[in-house]
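Only a single protein chain was left out; the remaining protein chains are all shown in position.
Right, chain A next:
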Amino acid sequence: MTKYIIRRIFYLILTLFIVASVTFFLMKFLPGTPYSNQAKLQPSQIAIMNQKYGLNKPLWDQYLIYMGNLLHGNLGTSFQFNNQPVTQLIAHDIGPSMQIGTQAMIVGSVLGILLGAVAAIKKNTWVDSGATFISILGISIPSFVLAVLLQYYFGYKLQWFPVALWQNFSSSILPTLALAAFPLANVARFMRTEMVDVLDSDYIELAKAKGDSERKTITHHALRNSLIPVITIVGPMAVSIMTGSLVVENIFSIPGIGNQFVQSILTNDYPTIMGLTIFYSFLLVVIILVVDILYGIIDPRIRLGNGGKE
């Protein structure tokens, strides 16, 4: 297991390195320049600025400098936000993003698992059809559309929640729901499929034959067995929440890194784009690694490797 984790961490670093390199070069091909008032600037002024930010050096040198800094945890300084270090920008804005991201993750997985499990238990009844309907809605409505709808009805019309104001917990509810819908639907669908299979399996039948009540077969045998494969979609779920947050934060004016990311792209703020891309990738690969390790811990068939005898 330790060997496995070490190997995985090595791949994780390699992945980040590749992501950093690819983003670096791709970004250089973004149209436009970092200067918002380019047209009014004299060539000499631009030259000075380029020098200041190191943009006059050969591409290769810029790349090496950047990667060197990256190794020391330095993501450079932002062009637009008063030369603040990018790491500091991220640290400053990460709070709200983390909050709605985590909330969406929890709401999405917990409700998704429940919905999927109930649908499987009540297979082929109206409960099941209802759950399927919710899943289809959740999967087919993009999070930004849902965000706008929620904002309109619950924020503007009913005024239950703030429309676009980041203040307290209640400001986080609508964005959380907007972000959670897709993962919720996905988890529910996946969970249903898994659980239907499990409920149909020989060992569930035998559990009943042992005298386990219907409830006990579900809580003691069916749930755990169906949950194990569901863990694998936590990774993709995190991706959908992260990408969704870019737009959703914007719609609800949440001062988070998703919002910041969009701004930095609009202004060609290279260091911030790079920094955030690397940060997002980092989060993602760490989540996937943690999920894989968790999977190994929870599933005895993987945990014990081939230590058993066959």
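Odds and ends about this structure:
One rule holds for everything that comes next: a residue touches a chain if its C-beta (ideal position, glycine included) is under 8 Å from a C-beta of that chain, and two chains touch if they have at least 3 such contacts; residues count from 1.
What we mean here is this: contacts and distances are computed from a predicted model.
UniProt records the chain missing from this view under the protein name "ATP-binding cassette domain-containing protein", selected from "FAD-dependent oxidoreductase", "Cysteine desulfuration protein SufE", "ATP-binding cassette domain-containing protein" or "Putative protease". Of the candidate positions A:70, A:207, A:233 or A:278, contact with the unshown chain belongs to A:207.
Chain A meets the missing chain through residues 124, 201-203, 205-214, 216, 220-221, 224-225, 228, 299-301, 304, 307-310.
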